[in-house]
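Here the complex is missing a single protein chain, while all its other protein chains stay put.
Naming follows writing order (A, B and C), and every chain is counted from residue 1.
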Amino acid sequence: MSGSSFGQMFRLTTFGESHGPAIGGVIDGCPPGILLSEETIQQELDRRKPGAGIASTARKESDRISLLSGVFEGVTTGTAIGFSIANEDQRSRDYSQVKDVYRPGHADLTYDAKYGQRDYRGGGRASGRETACRVAGGAVAHAFLAARGVRVRAYTLELGGIPASRLDPEGAQDRAFFSPDPQAVAAWTERIKEVKGQGDSLGGVVEIQALGVPAGLGEPVFDKLDARLAYACMSVGAVKAVEIGAGVQSARMTGSHNNDPITPSGFASNNAGGILGGISSGQPIIVRCAVKPIPSISQEQRTVTRDGQATTITIGGRHDISAIPRIVPVLKAMVLLTLADMWMLQAARRY
Amino acid sequence: MSGSSFGQMFRLTTFGESHGPAIGGVIDGCPPGILLSEETIQQELDRRKPGAGIASTARKESDRISLLSGVFEGVTTGTAIGFSIANEDQRSRDYSQVKDVYRPGHADLTYDAKYGQRDYRGGGRASGRETACRVAGGAVAHAFLAARGVRVRAYTLELGGIPASRLDPEGAQDRAFFSPDPQAVAAWTERIKEVKGQGDSLGGVVEIQALGVPAGLGEPVFDKLDARLAYACMSVGAVKAVEIGAGVQSARMTGSHNNDPITPSGFASNNAGGILGGISSGQPIIVRCAVKPIPSISQEQRTVTRDGQATTITIGGRHDISAIPRIVPVLKAMVLLTLADMWMLQAARRY
Amino acid sequence: MSGSSFGQMFRLTTFGESHGPAIGGVIDGCPPGILLSEETIQQELDRRKPGAGIASTARKESDRISLLSGVFEGVTTGTAIGFSIANEDQRSRDYSQVKDVYRPGHADLTYDAKYGQRDYRGGGRASGRETACRVAGGAVAHAFLAARGVRVRAYTLELGGIPASRLDPEGAQDRAFFSPDPQAVAAWTERIKEVKGQGDSLGGVVEIQALGVPAGLGEPVFDKLDARLAYACMSVGAVKAVEIGAGVQSARMTGSHNNDPITPSGFASNNAGGILGGISSGQPIIVRCAVKPIPSISQEQRTVTRDGQATTITIGGRHDISAIPRIVPVLKAMVLLTLADMWMLQAARRY
Partner (left out) sequence: MSGSSFGQMFRLTTFGESHGPAIGGVIDGCPPGILLSEETIQQELDRRKPGAGIASTARKESDRISLLSGVFEGVTTGTAIGFSIANEDQRSRDYSQVKDVYRPGHADLTYDAKYGQRDYRGGGRASGRETACRVAGGAVAHAFLAARGVRVRAYTLELGGIPASRLDPEGAQDRAFFSPDPQAVAAWTERIKEVKGQGDSLGGVVEIQALGVPAGLGEPVFDKLDARLAYACMSVGAVKAVEIGAGVQSARMTGSHNNDPITPSGFASNNAGGILGGISSGQPIIVRCAVKPIPSISQEQRTVTRDGQATTITIGGRHDISAIPRIVPVLKAMVLLTLADMWMLQAARRY
């Protein structure tokens, strides 16, 4: 039942609803001696901030992290790292509509089914706001992994059905929509404006690459690296598919095309996405996630009330048109957290 | 490191290599009072047996399960259920080739990287043979869930790029390739013969449906039902992508098309695949897995020796042409095991 | 490595050092619909506050809990409950002595050995201050269990070698030292004054009773109820022995004396301490903990510096003379947390 923890050795536990006093969490298991500061984490948090782009809401949260423990004189001590992020935007609103009516595509109905009740303000625990804690955890995992030569980058491969090419994944970090393709930005902006005018929303595809991962990470037969990555990414709201390497396409290849030939200087291709038998091979790890369109739309939708009566709902207010780009740093964080955990599991057998 | 356990409450732990004395496992946490016998489990095991179809090897294993504990007078006692399956086909062979040469697409290289050594006979722990234990565990999960009205069925949606329609998922269980479409069988058989002649292999797509799952299963924010299903299915060797409901396609829809309208008599569509906010909604759960082609092919492939020298390998012997259909009961088992576990996690908060 | 979490279903994760900005934690898995408020938790926290009695320091912490999530409209929502407690007493002091010299009986040496460094201010993570988070978690477990008829009480059985009788365990809650014996209070007060004058410290024995626990809690063969209770209580700093029921004395009885006869109206004695075969029997659960004397004493002690040089240390400042009575609510909390967890594990098999 305790579904708010992620990881076995490098473990993130989070708490917090959209409109409570604060969200936050605990990172337990991070080794001592890692350089870490609020600023390092804040930089990552700023990447997923609301209001950062055309696809996002105007909700203003400064999303300031407070580090509460586990860091002393600038480095981690090896003990639990506690942190919190205040919820600043708690304006009193009229929630009577969402309180009694289930929004299609949202978790309103299922939270009620599961818990018998829910904090309906702003989505409660099901709000995307909880992902800020994942980004904070990912920033700590980054600090740990960067010192070991691992680098993770995430970027948007597709938005509203319009693909980008992987021209410049390195530059994507500082480009609108985390786009690896400068050309795609204009087309995506256009598409978002169009859909916004229709009161509708868009989905997309995010790819995450991990470079510098040594061969040997992953714990067969169940905690394979690809299995843990799929779990990590699918746990992010809005993700509906996870692919590794060639992914869905590998089902349509023959073995002679799908197998990556091995040469003395490395693999000749990377359909495997850097993972063989559930263990990293030393090649770049490639994960791809399909992200569904934001369910909050201003078009009228059919639904039911809490007591099962037919009704319609038109969701007003300012909502994101797409989970992209804000979901990009979140998925990056989930890959970082997974790798840190698998790194330590592998390290445990070295002494 | 202990990656051989799956599940928190309803937990399967497995052991065993392809050519050791036996494979087997422990199912811990299964509630008492469930009707269970060796025959019940054997039926499921027989579905994934080698030699069961045109795509399979002629390896002859009777795969007889022995129940060693946890069942008394025909019902589970609530204590750990131990079982073993003898490895009968341990003929002495010449493994010098696979011992020193890494087969492309296999885990030879990564097991060596991880453990520094490996049992190279028949793939060792990385052999698909370990999935027999998953099927045994799934059969116990089935006994638990069937008594609670849950039914899981799995079928082949695509083989070698040739799609089937979902005409008759119910009949798929007893049809060749677990095909839901009688028409597809002939085309697939043809394709397999063709590829076999080329010394090559094929992949495909498997879909799993769970019917009768009540609303409320899943443990946000990390142990969401979809996250656990992705983890479960991706842990099966050869699976390279996992989709829930509309999956990859949802990334290309607008919100107004992707959202499933809610009516007093239920949802009007099921793009969500029966899961909202990581919690089951009461609709059928839909999971789809892309399966890569079998890496063992008789065409010559470039690779390296254990000490890094370039060489080529031509894999002789009889190998499956496709992991389908044998992977179908395995994926069904993984969904069953996941649902049993999530069921109990949800049940824990009821008293 | 992630040793800051306790419990599987009803799980407490804590963070925090003595002199960082705050301590706090997350309670995950608590079922929805439990009445809970900051005041309920505060009441328990106030019982372990510094400065509450003659054996305690004068350190002034208001130890005010802030509930940050998981409670809505006065009841738990079933989602993670986050909380924090600010560290108010962070006066700048001279820590040069404890920074470079290992205090005997403290964790200074072992934290350095484990982590290579430590937050030496006030004991850092090894400070007894972390137990406030256990008490907060225990208060939530209490809210859960009280509604199910379970009641836990803890009291001091012995202080500085002077025993109390179990005359009035019910009244102990509001008596000095949590003494079940009004007579013992004066003798203990006297003993503490005496030892304080000698610059020395005292240990004692705490007993915890759980009433109303139904038969059936405990998960053999490893997660037996007594095993989990021993783990829970021994995880509290200063505890050096845990006994169940007759405990150490049972080793000296014959079977005919130690066995508790069973009658239609219940057991005729309770040497078992309410646990048979690791499962609760329906009798009161009895746990007893031996608590070592506070290691901080103002007598001169032999020790070494961080770099291994012989030296002596005289610990000044105001320190508790005994962990009793402040440890009493902490041990009560650990028993509550254990029972809530085992309750849910057992509940999981009921549907």
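Here, contacts are C-beta pairs under 8 Å (C-beta built on N, C-alpha and C of every residue); 3 or more make two chains touch, one makes a residue touch a chain.
This structure is a prediction, so every number in the text was calculated from the model and none was measured.
K.L.:
Name every displayed chain that the left-out chain is in contact with.
P.N.:
Looking at the entire complex, the absent chain's contacts are A, B, C.
K.L.:
Could you tell me which of C:P21, C:G247 or C:P284 touches the chain that is not displayed?
P.N.:
Looking across C:P21, C:G247 or C:P284, the contact with the absent chain belongs to C:G247.
K.L.:
Quick one: say which of B:T13, B:T156, B:S201 or B:S235 touches the chain that got left out.
P.N.:
Candidates B:T13, B:T156, B:S201 or B:S235; residue touching the omitted chain: B:T13.
K.L.:
For the chain left out of this view, which of C:G138, C:P180 or C:G204 touches it?
P.N.:
Touches the omitted chain: C:G204.
K.L.:
Provide the residue numbers of subunit B that touch the chain removed from this figure.
P.N.:
1-5, 7-11, 13-17, 20-26, 28-29, 32-33, 66-70, 72, 75, 77-82, 84, 114-119, 124-125, 344
K.L.:
What is the set of subunit A residues that contact the non-displayed chain in the whole complex?
P.N.:
8-9, 29, 31-32, 78-79, 148, 220, 343-345, 347-351
K.L.:
Using the touch rule from the top, list residues of subunit C that touch the missing partner.
P.N.:
1-6, 14, 102, 104-107, 109-111, 113-114, 125-126, 130, 158, 160-161, 195, 198-205, 214-224, 226-235, 237, 239-256, 258-264, 268, 271-273, 275-282, 290-297, 299, 301-304, 308-310, 345-346, 348-349
By definition in this document, only the chains that are shown with their structure count from here on.
K.L.:
Residue numbers at the subunit B-subunit C interface: does the shared fraction exceed half, giving same, or fall under half, giving different?
P.N.:
Same residues, largely: of all residue numbers at this interface, over half are found in both copies.
K.L.:
Let me check something: if the centre of a chain is the mean of its CA atoms, which chain is farthest from subunit C?
P.N.:
B
K.L.:
Suppose each chain is reduced to the average of its Cα coordinates; what separation in Å results between subunit A and subunit B?
P.N.:
26
K.L.:
Could you please state the distance in Å, as a whole number, between where the Cα atoms of subunit A are centred and where those of subunit C are centred?
P.N.:
That gives a centre separation of 38 Å.
K.L.:
Quick check on subunit C: which residues sit in contact with 2+ other chains?
P.N.:
In subunit C, residues 8-9, 29, 32, 78-79, 344 touch at least two other chains, as defined above.
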